[in-house]
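Apart from one protein chain that is not included, each protein chain of the complex appears where it belongs.
The first chain written gets the first letter, and so on, giving A and B; residue counts start at 1 in each chain.
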Amino acid sequence: MSLIAFLGAIETGLLFGIVALGVFISFRVLDFPDLTVDGSLPMGAATSATLIVAGVNPFLSLLGAIIAGALAGLVTAWLNVRLGILHLLASILTMIALYSVNLRIMGKPNQALLGEETVFTPFEKLIDLPYYWVTPIVLFAVIVILLVLLNLFLSSETGLGMRATGVNGRMAAAQGINTGKMKLVGIALSNAMVALAGALFAQIQGGADITMGVGVIVVGLAAVILGEATFSTRTIILATIGCVVGSILYRVVVAVALNADFIGLQAQDLKLVTAVLVVLAMTLPGARQKWAKRKSVKGAGQ
Amino acid sequence: MIEAKDIQVVFNPGTAIENKALRGMNLQIPESQFVTVIGSNGAGKSTFLNVLAGEIKADAGSVKIDEQDVTNWSTARRSGLVARVFQDPMAGTCESLTIEENLALASGRGQKRGFSHAVTAERRDLFREKISVLGLGLENRLEDKMGLLSGGQRQAVSLVMATLNPMKILLLDEHTAALDPKTAAFVLELTEKLVNEGQLTTMMVTHSMRQALDHGQRTVMLHEGRVVLDVEGDQRKNMKVEDLLHMFEKVRGEEIDDDKLLLS
Partner (left out) sequence: MFNKKILGAFATAAYIGVSALFPAVAQADSKTVKITAIVEHPALDAVRKGVKDVLGENGYKVGENLNWEFQSAQGDVGIAGQIAKKFVGENPDVIVAIATPSAQAAVASARGTIPIVFSAVTDPVAAKLVKSWKASGGSVTGVSDMLPLEKHLQLITDALPNAKTIGVPYNPGETNAVVLVENFKKIAESKGINVVTASAPSSGDVLMAVRSLVGKVDAIYVTTDNTIVSAFESVVKVGIDAQIPVFAGDTGSVERGAAAALGFDYYDIGRQTGQVVLDVLNGKTAGDIDVQGVEKTNLHINLGTAKQMGLTFDEQMVKKAAKVVE
């Protein structure tokens, strides 16, 4: 594949790595299946695009997206914590509502950003490399910052309390942790991150579209799980890095699948090929372990 | 001083499966007293412990800790006053977190949690010190996940966790019930040690009459949601299980037929 396609996979992988981190917080840390992300990603995109077109500084538009995402997350968590609605259902309700909200924000289903100044524009001027290098570099820096902040948080007293809430809520309460508050904060944080990814995505892709959110939760989960299968999860730091690795791996697999035509596969087969490659990627480390075990057992028997 | 006054708890009121778990529980536990609580199944001992812990709300009556009325306080709110060891070693700890992380959680009980690092070098030293007392070698395994420990080891660590920070009452919820006799003995010994060292006000719920008499200074027996026997001091000192049984029959005019209670 070409360098641009490869860098494109890295770029998209890093971007959805932000989504994967958000999904990690809700699914893994808080054990809270959260489908709100299907609505908060386009919400971030819509907010950022609308603000930029209205003349707001692109960096400030990111802030707007983050706040919007946090609010969306708060609604879902509030429905669950205060009204006692099942978490999965609460997130679906918010996701559905966000469809209308996002349409309202943009005033239409698609807000184009081609030709507008984005957060990447100043870096493109600053860094003396072609744009297809600049975007992944900037995203890499963003991911590193987010990883550092997230890990500092999760290893803090409050962060540890949030982790305990997801692992054993009853015990956490007995230690004085306000589990309801932890859920509100955690789900808000998770969706704020996803909305940030949405905003960056719109700026890279050239526009915010109402259909952007379909399937985001699946992509996010695939990244988290792929990361767990191929990367270590011994510590929280490694687990979070694994999410980003999983996301990049997934996108590289898609890029490879896009090139599968020379062995007779066609465009329609893309998703099938992607799925097969993902399965291979997940079973490879397991196969390696089994082989090593087999070898040692054989040796022990002799 | 812990004061439970006229506690009533009814499960599923007004239905075919209505269960009056507590029918006017009254108990006062003075500071530094170690009281054991026994009773057959359905006597209400777990319910009562959960009311004290804040996990079950009393339908009537009040709970006061040092004159503070905590009846309507949530578990988290009263956690600064109440320390607890659960019956199930898994319920009382976070399996997928490390030993030191569990200890760090416990050392936040009763305090405001901020954004400072949870497991600092300072804290690690403290934890190592406290854990080495157990004599299990766990102080060298602080970074292991809690789930790797056996039930007995976990209960031992849970005890250390519960006693890291001060409390007004230590609740032990049949904390050796899930352990084999040898390990149970080890944990009980540890319990005595920690309670004596700290002069901790303690309430231990147990299924075993033996245990109830062998530990603490006072034994309370519950039956059908109320206190039916309350022995301490000289009266209790030389009591044997049969004596307790006779007392019960006298008071209630019925025999106890709960094997677990009698034989363990």
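Convention: contacts are C-beta pairs under 8 Å (C-beta built on N, C-alpha and C of every residue); 3 or more make two chains touch, one makes a residue touch a chain.
These numbers were taken from a predicted model, which means no experiment stands behind them.
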Neighbouring shown chains of the undisplayed chain, as defined at the top: A
Which of A:I66, A:L79, A:L196 or A:V219 contacts the chain that the document leaves out: A:V219
Residue among A:L98, A:M171, A:L189 or A:I204 touching the omitted chain: A:I204
Where the missing chain touches chain A, by residue: 1-9, 11-12, 16, 99-100, 103, 108-110, 112-116, 131-132, 201, 204-207, 209-212, 214-215, 219, 251, 254-256, 258-263, 267-268, 270-271, 277, 280, 283-284, 287, 290-291, 294
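Operating definition for what follows: only the chains that are shown with their structure count from here on.
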Intercentroid distance (Cα basis), chain B paired with chain A, Å: 43
Interfacial residue positions of chain B with respect to chain A in the complex: 53, 55, 74-76, 79-80, 82, 84, 86, 91-97, 101, 104-106, 108-111, 113-119
Chain A - residues contacting chain B, complex: 152-153, 155-161, 163-164, 167-168, 170-179
